[in-house]
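Report on the structure given below.
Here the complex is missing one protein chain, while the rest keep their positions.
Up next is chain A:
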């Protein structure tokens, strides 16, 4: 059964078409990777799904619910949580208050609230940072915090926009394990990531965006073998050293569109 359906989605910014006629659906419980060069439209797509912006054309369904026109907070309350590529945390609140507020907003109360907050902080390995103000957290901690905060929404669908960028190899391994664990809990995920190692190890399926259009959609092995994807994104070097960490495209944190 599909949990998310995107139908003929397009987005223009003024005269610039950023997304063109995108259609796909996500099966419940699946983990789908979304890759593509910087500027391909990945973050814009996530933004449209999360209600941060409205599509120019096309429709988005979450289950049977049409999301077009709904404000972002209402979409979040339906169980569709997201993280941001450029971290957005509540800098005036402590780490635990960040998570607590998200959980409280979504109905956790009293003792359950505290238990859940502690669980999420432990799950994202932030227990030693409780009490630290959001503004004083490192980038990697902020990324984890965003994930903990998103999980506080008890999401059915999680949109992860480059949560792994900036992690060192051992942190990366643990993050991959964490996502695998979340998948086992039945959370559907759409994962934007430049790190092919991550995409290959956790995705059931990969979507490739290039210049605003969906150029490939299939199992990871098939995607890696696709000459069109190699041309547009992975580069030939990736294929030569199959299993390399990332494509030729630089993956610094940049505001993707």
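We take it that contacts are C-beta pairs under 8 Å (C-beta built on N, C-alpha and C of every residue); 3 or more make two chains touch, one makes a residue touch a chain; residues count from 1.
Convention: contacts and distances are computed from a predicted model.
Participant: Can you pick, from "Putrescine transport system permease protein potI", "NADH dehydrogenase", "PepSY-associated TM helix domain protein" or "Amino acid/amide ABC transporter membrane protein 2, HAAT", the UniProt protein name of the chain not displayed?
Facilitator: Of the names offered in "Putrescine transport system permease protein potI", "NADH dehydrogenase", "PepSY-associated TM helix domain protein" or "Amino acid/amide ABC transporter membrane protein 2, HAAT", the one UniProt assigns to the missing chain is "Amino acid/amide ABC transporter membrane protein 2, HAAT".
Participant: Among the options A:27, A:97 or A:114, which residue touches the chain absent from this view?
Facilitator: A:97
Participant: Who touches the missing chain here, A:105, A:127, A:177 or A:228?
Facilitator: A:105
Participant: Touching the missing chain, which residues of chain A?
Facilitator: 50-52, 71-74, 76-77, 81-82, 84, 88-94, 97-98, 100-102, 104-106, 131-136, 149-150, 152-153
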